[in-house]
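A single protein chain has been omitted from the complex, and every remaining protein chain is retained in its original position.
This part shows chain A:
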Amino acid sequence: MLKALLGAWALAACSAEETAAVEDHLGDCGACADEARRLREAVGLLQRPDSLDLDPALRTRVLESCLDRRPPRIPVPGWAMSYDAETARLDALLQDFGDAEWHAPVQLRWFRGADATSRRTTVAGVIAHLLAVDGLVAVALGLDDPLGPVTGGTAGKPVGSPAERTEAFWDASRFPPTRSVRGPWRDQTHALVRTASFTGGGTSLASEAERGGGPGTMPVSYGDFELPLRDALVDRAFECWVHAVDIAEAVDYPYEPPAPRHLHAMVDLAARMLPGALAERRRAGLTSPGEPRHLVTAGRPGRSLRLEIEGLGGGEWLIPLDSPAAVGSADHEVAHVALDDVEFCRLAAGHVSPEEAAAGQVGDSTAISDVLSAAAALSRM
């Protein structure tokens, strides 16, 4: 049947004999000649896709211009926006990945106590990690736990810490994660933003109303500590960016820092967590020896370190040094540290050691060293 060969002929994908036979036939058969012309023209329409990477900033611009024209009745809360933006940026990075990229090795790095730690996985393994840990927020919001099918689904009782959840998720499959993890990860990120929107406006979740908290105050358990929902989503946005950079480095792609206001939210969260991290280090006996301990009454000003973060995402924070319950105070400032916003985030992500972090320092060097170490201790798998 020469007719069946017309497609291959039009694409010049037949043997010389077949081509000759088809062309011979076209002289005699009007129907085939018509189709042949049509298919040849169609070949001319085949074009390589422009495969332009969409500018991630376009998303924000387009959405903002839409929302200006018609204000939303159910907005995405401000505290969920960095998560919305960062997950969209990472998803865009994954867009054109082939199998080689999905299986590229990635080294996860963080600090455990005072020690740099790392764990080897792949790009797909990193997305599985994000899926598993974002699941803590999902569970808090009453959504399905992505670990449910893995752990036999103990409803309402999520498996422990981020690291435990990740290992459980990785272990549950006999095979390493593949690109198929992208869909569930992305669906969950969308579900989190959607559900957070319904808690963020005037409509609080019943459980929040019960606790008497405002929107976004519902606690999210990380196993050994809790964050209010509004901070948990900023934390997850931060992790998403940090791991997007890990992935981008693994496949040799460029990756920009978050938009300034999102970066600022991340820096602010880390700065607010520093007093707790300092207390944790004290309990673990990791603080510098011989440090004078000043007892401070809760709610009173205490010895403080001025943390100056430079860059568009920056600002200034007074970190109380002796107790998380104390209030940072300029009058009791004993040291001043200045870091670039992205550098501070790399420190808090455990990607640069406290000794190596490029920080300008003035004042009590013990306090400075403790605060930088506490920042590194904020990092986790």
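Heads up, the rule we're going with is that contacts are C-beta pairs under 8 Å (C-beta built on N, C-alpha and C of every residue); 3 or more make two chains touch, one makes a residue touch a chain; residues count from 1.
As a working rule, contacts and distances are computed from a predicted model.
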> Can you pick, from "RNA polymerase subunit sigma-70", "YCII-related domain-containing protein", "Rhamnose transport system substrate-binding protein" or "Transketolase", the UniProt protein name of the chain not displayed?
Replying inline: "RNA polymerase subunit sigma-70"
> Just one of A:Asp91, A:Asp134, A:Asp341 or A:Asp370 touches the chain that is missing; which is it?
Replying inline: A:Asp91
> With respect to the chain omitted from the figure, which of A:Thr117, A:Thr178 or A:Ser197 is a touching residue?
Replying inline: A:Ser197
> In the full complex, which of A:Ala20, A:Ala42 or A:Leu312 touches the chain missing from this view?
Replying inline: A:Ala42
> Can you name the residues of chain A that touch the chain not displayed here?
Replying inline: 4-8, 10-11, 13-15, 35, 38-39, 41-43, 45-50, 52, 54-55, 58-59, 61-63, 65-67, 69-76, 84, 88, 91, 95, 182-183, 186, 190, 193-194, 197
